[in-house]
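I am attaching a structure below and will ask some questions about it afterwards.
With one protein chain removed, the remaining protein chains of the complex are shown where they sit.
Lettered A and B in written order, each chain numbered from 1.
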Amino acid sequence: MKLINKTTIGWLVVAIAGFLVLQLAVTTGIISAYYEITLVTILINIILAVGLNLIIGFSGQFSLGHAGFMAIGAYTAGIITKYFPTYTGLFLGILAGVILTSIVALIVGIPTLRLKGDYLAIATLGVAEIIRIVIVNMQSVTNGAAGLSGIPYLSKWPLIYVFTVLTILLVANYTQSSPGRATIAIREDEIAAESMGVNTTKYKTIAFILGAATAAIGGALHASYFSVIRPGDFTFNKSVDVLIIVVFGGIGSITGSVVAAILLGFLNVFLQPFGALRMIIYALALIGIMIFKPSGLLGNKEFTVSGLLRLFNRKSAQGEG
Amino acid sequence: METFFQQMINGLSLGSIYALIALGYTMVYGIIKLINFAHGDIYMVGAFIGYTMIHSFGMGFFPALLTAMALSALLGVLIERIAYKPLRHATRIAVLITAIGVSYLLQNGMLYFYGAEVRSFPQVVDNTLFEVAGLQVSRIQLLIFATTLVLMVLLQFIVQKTKMGKAMRAVSTDSSAAQLMGINVDNVISFTFFLGSALAGAAGVLVGLYYNTIDPMMGVAPGLKAFVAAVLGGIGFIPGAVLGGFTIGIVETLVSAYGNSMIRDAVVYGILILILIIRPAGILGKHVKEKV
């Protein structure tokens, strides 16, 4: 896996430019306290969606248990930062959350990833529910149904932005790497990949664990930013929310997940004043988008810097002609 | 021992409700391989139709039940035609998201028009308790239990013995081949939704009557459980749905009765995962060999 190449640098430039623009907008007050929350929600959703996209879009495994892994990350980081309310505590918490989630994902993944399609989906859904019930029952550690409150507010938006960029880089580079290509081969045709000597179980499990680990990061940042977590935040509905972002953006497109998370974040801001009607409009929009664009916004294509350049070149050529 | 048998009765009556909802799930899945997440909400709409018929139009129980079944069936067909049919050739995940969208729409639509608060269902059937050898069973429990079994047999008959059933099985096995043989695939799929949704509507009215409570979110939890039941029994197989429903009902009851009621759902999901690992196609499901 080569980390430093032209594409990576190109994207890094985009990421830094994005950060500067956001920083400027926050200091000048264009992004107010309210839009900062929208921004953070979008960033965390990007982390979650990109991770889930690795599982669904690249390895072709249908998981409905993302909220469960997110919950482990959130609770681990939440509990640790309550004891060590420093940045060291936070990073320790994120790390512990990632490790714990990876272990759970490994234990869950090895037997269940043999399952196909919908059976895997329902098994992962079951796992997420079990995780949630365990959290509710560990009253002395997790404070049960009432959840944890007063988690130190440490992950300010720039930190979350950095983690978002890191997550995208990690997943994007993984899919370009040799194990990543093996993973994509599994998605395209599992039997063919296997007969070509690809250890399918291994790569499916790696993708599953990576996806789960990013969910843990998302959960940990969520806990640290919002200060309050409870088991009810990590239900089946949360998994579905992330799944919607992935499908809406295009299964197998990382940039698609990013664009979808941003669009849905703004849609939420826009629909907030509609009160109870909001969810009806949202549902109709969801159905409409799927009917007219079932492959999502970007399909499985990526939005690339070079593609953008080509587009501009073509445009200017047309303009001259 | 008496308590144990009483708990088994409790489990069976809870299980028949799951089974009743699971039947519709399993039929739709069998034919177009779609996890119809809106199924639990059609069940909810069915309960509300029954409620409105009895409460506002003064219907008796059976007319209300039939109306609820008919209107739910129409709703199911309408949903299939508008939301699922255009996606016949899209990825299954896209159809799944559409189903979730329909589910949100039904929930929030009912929330908007009927309000969020729970309503009590008009008690139009006398809920007499029968006591046999120290065991209690109520009239509605018997009614639900009998309805589930009758419907299962009836469905099995339709699928196995009628021409439409034959067409359904053909579409389920290979829909493009079925089309080549002159089967109108769209009609068969619509018919499946018609049957499945009618069952969901019936389940809604029966459950509303049994527990005396309906609200717009009532379909979510039983819908999920019923889906688990269908998968457990072997999704796509009609007896599998009933077996899965009874299994979950009994397991839930036994965990609450002899174990810790706090971990009831965890045990249900744990058993589901175990069964899927041991028999990936569910208890009654046939394992389909992969073709290269």
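Methods note: a contact is a pair of C-beta atoms (placed from the backbone, for glycine too) under 8 Å apart; a residue touches a chain by one contact, two chains touch by 3 or more.
Rule of thumb we're sticking to: contacts and distances are computed from a predicted model.
Look at the chain that isn't drawn here: its UniProt entry, checked against "Carbon starvation CstA family protein", "Fumarate reductase subunit C", "Branched-chain amino acid transport system substrate-binding protein" or "PD40 domain-containing protein", names it "Branched-chain amino acid transport system substrate-binding protein".
The chain not shown here makes contact, within the complete complex, with A, B. Shown as candidates are A:I79, A:V259 or A:I291; the residue that touches the absent chain is A:V259.
Taking the complete complex into account, A:V136 is the one of A:A105, A:I122, A:V136 or A:V198 that touches the chain left out. By the touch criterion stated above, the residues of chain A touching the omitted chain are 32-35, 37-38, 41, 136, 144-147, 149-150, 153, 222, 226-228, 230, 232-233, 259, 262-263, 266-270, 272-273, 275-276, 278-279, 297-298, 303, 307-308, 311. Interface with the hidden chain, as seen from chain B, comprises residues 3, 6-7, 10-11, 13-14, 17, 108, 111, 115-120, 123, 127, 129, 136, 138, 207, 211-213, 215, 217-218, 220-221, 252-254, 256-257, 261-262, 265.
In this section, only the chains that are shown with their structure count from here on.
Those residues of chain B that touch chain A in the shared complex are 29, 33, 35, 83, 86-87, 90-95, 97-98, 100-102, 104-105, 107-109, 111-112, 224, 227-228, 231, 235, 262-263, 265-266, 269-270, 272-273, 276-277, 280-281, 290, 292. Every residue of chain A that touches chain B in the complex is listed here, in rising order: 56, 62, 111-112, 114-119, 121-123, 125-127, 129-130, 133-134, 136-137, 191, 236, 240, 243-244, 247-248, 251, 276-277, 279-280, 282-284, 286-287, 290-291, 294-296.
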